[in-house]
Structures are given as structure tokens and as C-alpha cells.
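Take a look at the structure below.
Heads up, one of the protein chains got dropped from this complex, but the rest are sitting where they should.
And then chain A:
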Amino acid sequence: MNRMGAVIRFTFMNKVKTKSFLITTLVLLLLVTVGLNIPYFIDKFSGNDDSGTKIGIVLENQPEIAASLKSYQDKAKAASYTFVEYDKGDAQGLKQEIDKGNIDGYLWFDNSEGGVFPAVSYVSNDESLSNGIYTFLQAALQSVKAEYITKGALSDEQIAALTAPVNIESQQVKNSVDGGSANDPKSDNEPTKAINYGVVYILIILFFMTSMMTGNMIAAEVTAEKSSRIMEILITSVSPLVQMFGKILGMFLVGLFQILLFIAVIGINVSLPHNQGVLAEFDLNLSQINLEVLILGLIFYVLGYFLYATLFAAVGSLVSRTEELGQAVMPITMISLVAFYIGIFSMGAPNSLLLKVCSYIPFVSPVSMIIRVGLGDTPVWEIIISLLILVAGIFVFGWLSAKIYRTGVLLYGKRPTFKELRKAMKAYKI
């Protein structure tokens, strides 16, 4: 155990001390900081533009519509949009108004025939209608249209009800009746689900990123040790198993350290005064995180990491030169990509058969299970079976990887084929 500790410490300290690690971490942290503050800056720079878009209305053809548009605007109290009325629809004059900056653009109504709502065009210097104006005008005209067609047959409330969009809420069927929230499934479902979604999403991305990054680092380290021939000394000092798992654990700590740094930086940035509103705006509250989901998710995350890490170590031990490493880790990269995409595409359907099957296959089960636990409705026994299979998988692949590692580190020259590897294992009596 003492020696394992020495391996872990050495791996960790040396990785953290390298320049490349320091620089990549710093750059990533800087990017995160910039990314988190971008909404604030966008707000800051584009804020002036949005205040008070002046829209001209030509009364000439449809004074009635223009009037109700105006009254709609008064009721809606949309301060950022004001209407300016013009009696005459003179394209030249209005163009001058736009150029002078009195208005940003104007609405032009065609003549209508027989109670049909006229076609509307918005004329401005811009090539296309900006999203904000479009949404505002559409809502306003929708309401005006309803009023225009019904011609006062309906009350204002009825019109408002008619124009309001239909809401579709998705709700999960509750299995148990005894839960406190069972009577009122709506009470905590919505925000919890959103935050669970976030947690699952972050866990999957973390899983993919860390297992890829640290996995590649492990493989590179093993290959480097092999090519610098220090492996021969190492392997006579400590058993390969201790060495391999020491390295995997050490790298895991490196990854963890990096993640903690990220969390700290995100935390600091979010708690900066000008960013305070962001979380509240999305209606997310960190206290809503389901602890069960987080803990189970982390367990699957860690176990999944170990499964991949052992494979990376084994592959690293087979390669003599760093140049060949990229090609050699391809298959593992493929597997993890498959797992990642199954996860990302299945997030909308957490109870699908695909995910159910995948949660019993070691390499894709971590991602699948994180989703099912976080978003789906998964019985406890399925979680336990999946965990057991995963742990068994780690033992089998750990054992196999240790064997490959033990053999691989002594094989120099070209990358061995499986047949050669088996022969070597027999020859070395491993």
C-alpha cells in the first residue's frame, strides 16, 4: 500500500508540475471565465440598441387597425417599442424619416377586401426583421387581428384567452403513492427535472472528457516509461498491478483536481455581483439537486472511468513509441464515442429499450445508467445488477489489462499482434 501511495504521489506531482498541464488548465479556466461572463458583456454592449425601437404606422389604409395596435401597445406596456403615426403613406417621406432616425422602420398595411385582415409589411433599412421586433409585432398583430375579425363580438378577456399560446406540460407517472409529493406531482417536478437534466448532462460530458483525457495521459505515460526504458527498473521494484493501478489512481486525482479547479472558478464567476441574476433567471436553484441522482451518477462515473483507464494502460503498454499511440488507442476512443452518443441522443427518452439494454453492457453502462437514474424511472434492482456487472467488468478487464501490461512492457519493437501477445504471455509464463 505504501508503494502504491508512492506511485500515486509521483504520478500526480509530476503531471501537475508539467508546463503543458499548467498551460492547458489555465487556458481552459480562462475560457470558462470568459464564457460565463459573455452574457453580461453582450447585455452591456447591445443594451442601448434595444431601448426604444420606433415603428412608424401608416394610418392611410387601415386607421382602424392602427388604432387598435396602438391601444394594444398601451395595454402591453412594452416600453422598448413605440409607435409613431403617419397620416400619409408616402414611401419617399417615410424613407427620409428612417434616414433621419425618427423611426427605425414602418408598418405598411395593404387594402383589405371584405373583412379579411390585410397583408402587412415592415419596411426598414435592415435586410431582415430582428427577432425581438418580429416576436413583438406578431403577438401584437395577432391580437389586433382577432379584434378586427370578431369586430367587438368578443370581450377583451376572451380575445386574450384566444391569443394566448397553448401550453403542453410533460409529467412523469409516479409509481409510489406514499411519497410526500405523490398527491401533487406537479409541485416539485418541473425545476427538479430541469436541474437533474443539467446534472446528468454535466456528468456525461465530464465522464467523456475525463476518461478520454486522463485515459490518453495514462497511455502516454506508460508508453513514455516504456520507451525511456525506466519500465525495466520499475517493474523489478513494484508489481505491475500496483504500478498500473497506482498510475490510474494518480491520474484520476489529476482529473479530479482539474474538475475541482473548474468548479471553483465557475463558482467564483457565478457569484460575482453582475452574474447573480443568471441562475435566478433560469429558475435553477442548486439546492434542488437530487442527492441520490448525484451520488449514483458519481459512482457510475468513477467506475466507468476505471474501466476505461485500465484499457488505456494496457494499450499504452503495448506500444513502444509515442507516435504509434494515437492509432493504438483508436478502438477505445471509438467505444467511448459510441457510449457518449448513445447517452446524448437518449437523454430525451430515458426509458427506451436501447438504454435498458446498454445499461448491462460494461463500456456503455456508465453513461446509460447515469441517464436512467437521473431522468428515467429505474427500479433499484436494475441499478444493483448494472453496478455488479460493471464492477465485475472492471475486475475482468483489470485482470486482463494487468496481464497485457505485464507482458507488453517487455515487448519492444513493433506493436505486437494478439497472437504474438498470447505467445509472449505463454513464454513469460504470465
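As a convention for this text, a contact is a pair of C-beta atoms (placed from the backbone, for glycine too) under 8 Å apart; a residue touches a chain by one contact, two chains touch by 3 or more; residues count from 1.
Here is the rule we use: contacts and distances are computed from a predicted model.
The complex includes a chain that is not drawn, and of the options "CDGSH iron-sulfur domain-containing protein", "ABC-2 type transport system ATP-binding protein", "Zinc protease" or "Anti-sigma factor" the UniProt name matching it is "ABC-2 type transport system ATP-binding protein".
From the set A:Leu234, A:Leu294 or A:Ile361, the residue in touch with the chain omitted from the display is A:Leu234, counting the whole complex.
In the full complex, chain A touches the hidden chain at residues 2-3, 6-7, 10, 13-14, 18, 225, 228-239, 410, 423, 427-429.
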